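What you see is the complex with one protein chain gone and the rest in place.
Note that the chains take the letters A, B and C in the order they are written out, and that residue 1 is the start of every chain.
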Amino acid sequence: MGTLLEVKDLRTEFHTQDGVVHAVNGVSFHLDEGETLGLVGESGCGKSVSMLSVMRLIPMPPGKIASGQVMFQGRDLVKVDDEEIRSVRGNKIAMVFQDPMTSLNPVLTINTQISEALELHLGMTKEQARKRAIELLKMVGIPEAEGRIDDYPHQFSGGMRQRVMIAMALSCSPQLLIADEPTTALDVTIQAQIIDIVKRLKRELGMAIIWITHDLGVIAGLADRINVMYAGFVIESASNKELFGNPLHPYTLGLLGSIPRLDAALKSKLTPIEGLPPDLIEMPKGCPFYDRCRYRTEKCANENPALELGAVRHWVACWHWQDVRKLRKQ
Amino acid sequence: MSNSENTGGNRWLIGIIVILLVALCGAVCVGGGVLYFLMQPGSSPLAQPAPGFGATPPAPGKQPTARAPVAPSRNILRLPGGTDPRTLDPAQVNDTNAGEYVAEIFSGLVMLDQNLKVVPDIAEKWDVSEDRKTYTFYLRKEVKFHDGRPVTAQDFKYSIERVANPATLSPTAENYLGDIIGVREKLSRKAAEVSGVQVVDDYTVKITIDAPKSYFLAKLTFPTAYIVDKNNVERGGRTWTDKPNGTGPFKLKEYVRAQRIILAKNENYYGESKPKLDEVQFILSGGSAMTMYENGDLESVYVTISDIERVSDPNSPLNKQLFIGPSLSTGFIVFNTRKPPFDDPKVRQAFALAIDRQKVIDVVYRKMPLVASTILPPGMPGYAEPANKLTYDPAKAKQLLAESKYAGKLPDITWTTIGAGGSAAQNVQVMAGMLKDNLGARVSIQQTDDASFFNTIDDPTKNPYQMFDVGWAADYVDPQNFLDILFRSTSTQNWASYGNPEVDKLLDQAALEKDSTTRFKLYQQAEQLILTDAPVIPFSHSREYWLTKPYVKGMIYPPIIIPRLKYVSIER
Amino acid sequence: MAQSDLFATRRQSAQAYILRRILTNPPAALGAIVIGLMFVTALFAPFIAPYAYDQQNLDQIEKPPSAAHWFGTDALGRDMFSRIVWGARSAVFVILMVTLVNLALGIPLGALAGYLEGWADTIIMRVADILFAFPGLLFVFFVASTIKPGVMHWARSSGLSELANTGYLDYAVVILALGVIGWAGLARLIRAQVLTIKQREFVLGARAIGVPTSRIIARHILPNAVTPIIVAMSMGLGDIALSEGYLSFLGIGLQPPAPSWGNIIAENAGRYWRQFPQMIWLVFIPGLVLAAIVFAFNFFGDGLNEALNPEISD
Partner (left out) sequence: MTAFILRRLLWLPVLLFFISLITFALGVYGPGDPLQVLLGLRANPETIERLRREYGFDQPFHIQYLNYVTNALQGNFGYSLVKYRDQPVGALIAQALPVTIQLNLVAIFLGLGIGVPLGLIAGLKRDSWIDLLIRGIVIAGISLPIIFLNPVLTFLFSRRHDLVFAAANLKFSIGPILPMVQGYWDGIFSAKVILPAFIESLGIIAVMTRQMRAGMIEVLSEDYIRTARAKGLRERTVILRHAMRNALIPIATILGLMMGGLVAGSFLVENWFGVPGVGQLAFDALFARDYYITMALVLLIAVAYVFSNLVVDITYGLLDPRIRKA
């Protein structure tokens, strides 16, 4: 399979009154066609911002993509003009957001909101777009789609709205779907339904997916590969199995430790990571995880580790990943 | 435009474009205006002042040279109307503003001519009885209302009865008709009819008054005694004056409130001076009258203080169109003689000498009025050049104050003045400053609205004001109208609470005196006594300044309501 | 949302933060400076003004600005600069007093309405509605012109004519009229705050343990409503300055020769608006001074608003 998206050294900053916030600090990764990539990390780690940067949806100002490349189908999305990036958005790359309650425009009907992308990107007429919108709603499992197409968002429940969001995102059959924590705001049973829908649609449509979440449990059943982010850096990248079976970064380890596991529930207590992420305005010059790391040394305080290969197709940014592996095995 | 716009974007887009265009216009206007103001190099030689806030709403003006005067195509006179008249009902008129219109639309038995003499009008002549209490008027036979109905003695009777009917709510009934026997009784609902007015035949009417009063005929010239049409009044209801049917030289053609009043010639006018103008238009709102005059939009205009210097300049072309006339009025500074420190005549005299009235008039009034030294204005019968001109003399003022019982302990004084705007009290400010400088008097100023002011000063026994200023203009041309009303100890308009038995006695004598020369002598004696006691300081006699286009003949601005437009003609 | 996490405020004292935000906001800082200047001028008016405000010189009328008279002289030869300086004192006095009256009426009434609800709320808020419904200036004018003669008459007849003569009553009338009108907006604001805050746990808790109503309002509710009050008041100060100008312009406010910016404009605007050079110093300067103050209050209020509510909420 060919490479669909390649992100190289992406840096995104926000210029605020309090100073420059370094939200994304040289993220690099690539994504194959039809692949599902999980992007994991705590809130504020830059996972959403990096994906918004890919689509150039960062509010500018105060945001700014300081450097980097986003290669998509041979074009650098950072450099293309506004017209071109718009032809990609919603068409080639679509996005589903976290909160379905606020992500739909309250004063426009569902039909308008789904159809406008179809009309814009696929040049459909109103009637064609409406028909297609109804099909899409059926596809995401909204009952009586014909009857509900002219309703307003507030007339739908949260789960239903997220289905609408997905229908909207998939309307132009994108090659890449970026799902930004699409299930976080929903309750558990609905979460499962949404995940099932996405899985099914991926099978049917074959697009690549980048799934952003802070919940490793969700990603475990979905992703082919997982990138772990911390303080604007990708600190570990591996296939699904490899990451869960062989985590190399202390932070990943901590994250895994904080997932409640049915089998471990009785034996070991949950071990959340202590401390707070670093100040993104005054970034430490060393490893960003230094303050919270159990394995830190003097070197960690002064030098920020780069990603290096720790296993097959498994990259990690830590000076001490070997120690971590050893310690973990004990 | 892409398809996506078609779902509703169009409307918004068009809206936005329109909005932006409007905004652009606004921005250009404002920006341009500001820029252009900043570029203004300095004085413009053609500066035109305007009247102050309050009197006439000042309105923007055009440049005088901007447009050549456009002559009206017909025989039309255009005048500034000022504010709306309060009424067009003769029974309700009590101010000159309304009187000006009513005197042209209606007429009465007698009128004042241009020299302010009582002359016959609807009555062609009259007899006065030996006891000077009964007047018999003989009416002209050709007099008709505007609608053609002939006027008879019954119409006069009806008009008087109407004014005396309390339901008419006339504010002037007592003042102008109260001398007629029966009027007061009817007003207080003690009589059903005015017994003093008797219809002898269709063209003869007899009026009986309660005492021989030499000014009675003068009072009859006031609109209160004008003749109205019974049918007109009774059919028109409360707003019958919307279509008044009078007897005057002009008819009401159109009245749009706050915009214009148009009078048209009465072709059937009975009088000797037939109206010569086809139409007279009064412009009621907007516009600075002076600018409109200079633009040729008006044929004649009052000159206000803002323009007086420019107009008085002998080099100005306007100077040749300027006329000045007396106004039969006197402005007074009144001391409340019941309030300390003005219960001491020496204080009052000191104050009178400490105010440089000439300077005030020169600076604040731009020399428009005359300095007054007498109570009676020039032009009033009985007026005499004063012996003592009350010349400014601060040294003597100080001395008088030192001799008074308030020497060294002059209390704080409040000077109350009518003011509706922050600019109203400049004259008072100047005089208060002079009193402070010359006498060390601490005088503060209190402006008040005219309603409260009149209410207060018209009750001299309770009046709390210490000192105030007020003007008095003649209602009819007789010294009695000034001296008797303002200084008799029992008069309600005795603002100063002045009481001098000697003066009262002289006033009584004068009222009954038959010979006018002796009568005026008596009034002069009373005036001298009053001036010596100084309950008031005569301050100024105002004068009327007006401009008239050279092609307009016969235009006058009389000090009293008289029908004046019938004398005017346009001759090019 | 991820974005807001990014802007997590750095920990520092709230006051210092607000102050910094105002000072780094140029318009707000400028506003603060102008307001400060006005207060200083008002306080030291006798030392700043080169002449007495009512000192006339009838031989020196309508002189353009010069070294002796920085802002020229008016129709009575009075020094315009001195008059404007003294005018600042009138303005500051009125602004402060009206604000006090507004607070004194608005806070208790708004708090009561919000706390008690029911009929007390209905009555207070309906009265506020009525005050709100009318064109503000017309209403102030109506009240002022109605109460002024009454107040004057009362003062004179009750032996306080000394007081009536000093001009303090002129101030009193202006302050009363503006104060009586101005509380409605404040009361609404406080009521809304109280309604929100009252549902919070600490208030419910206080009530549960039997803390009296008055104390709940004073101790728990009001301190939490301070921020919006400050913002609303600072925005309103400019309006008060303007209204005072208008009242004086209409002759109901301060009496000449006591200078207020309103009556200085009134004295000159009507007369000189078409005489170009005189207009510059007799109309333009006082007008711009008044405008500058209102401008300053508005910008300061805006800045304060943004500083206190970084995420603008409606």
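Keep in mind that, in the parts below, a contact is a pair of C-beta atoms (placed from the backbone, for glycine too) under 8 Å apart; a residue touches a chain by one contact, two chains touch by 3 or more.
Being a predicted model, the structure only gives us computed values, none of them experimental.
S.K.: For the unseen chain, which displayed partners does it touch in the full complex?
M.R.: Per the touch rule above, the missing chain touches A, B, C.
S.K.: Pick out which of C:L76, C:A155 or C:M279 touches the chain that's been left out of the picture.
M.R.: Residue touching the chain left out of view: C:M279.
S.K.: Given that one chain is not shown, which residue among A:S87, A:T125 or A:S173 touches it?
M.R.: Once the missing chain is taken into account, the touching residue is A:S87.
S.K.: Can you tell me which of A:V20, A:L108, A:L256 or A:M283 touches the chain that was removed from the display?
M.R.: A:L108
S.K.: In the full complex, which of C:G36, C:P50, C:G150 or C:P223 touches the chain missing from this view?
M.R.: Answering carefully, the residue with contact to the hidden chain is C:G150.
S.K.: Could I get the residues of subunit C that touch the absent chain, sorted low to high?
M.R.: Spelled out for subunit C, the touching residues are 1, 26-27, 126, 129-130, 133-135, 137-138, 141-142, 145-146, 149-150, 153, 238, 242, 245-246, 249, 262, 265-266, 269-270, 273-274, 276, 279, 283-284, 286-288, 290-292, 294-295, 298-299, 302, 312-314.
S.K.: Taking the full complex into account, what residues of subunit A touch the chain not shown?
M.R.: For subunit A, the residues touching the absent chain are 52, 55, 57, 59, 61, 82, 86-91, 94-95, 97-99, 102-108, 116-117, 120-121, 152, 154-155, 165, 168-169.
S.K.: Please identify, in ascending order, the residues of subunit B that touch the omitted chain?
M.R.: Here the touching residues of subunit B are 2, 4-5, 7-9, 12-13, 16, 18-20, 22-23, 26-27, 29, 33, 36-37, 39-41, 44, 46, 48, 57-63, 65-66, 84, 86-87, 89, 92, 94-95, 166-167, 169, 171-175, 178, 184, 187-188, 238-239, 241, 257-260, 283-288, 291-292, 297, 420, 449-452, 454-455, 458, 470, 472, 475, 492-493.
One rule holds for everything that comes next: only the chains that are shown with their structure count from here on.
S.K.: Among all other chains, pick the one whose mean CA position is farthest from the mean CA position of subunit C.
M.R.: A
S.K.: With centres defined from CA atoms, tell me which chain sits nearest the overall protein centre.
M.R.: Answer for the innermost chain: C.
S.K.: Can you compute the centre-to-centre distance for subunit B and subunit C, using the mean CA position of each chain? Integer Å is fine.
M.R.: 41
S.K.: Could you give the separation in Å between the centres of subunit A and subunit C, each centre being the mean of its C-alpha atoms?
M.R.: 53
S.K.: Provide the C-alpha centroid distance between subunit A and subunit B, rounded to the nearest whole angstrom.
M.R.: One centre to the other, that is 87 Å.
S.K.: Help me check something: in the complex, which residues belonging to subunit C touch subunit B?
M.R.: 54-56, 58, 61, 75-76, 145, 149, 152-153, 156-157, 161-162, 164-167, 248-251, 253, 255-257, 262-277
S.K.: Subunit C touches which residues of subunit B in the complex?
M.R.: 40, 42-44, 47-54, 58, 61, 305-306, 359, 363-364, 412-414, 419-426, 429-430, 432-433, 444-449, 452, 464
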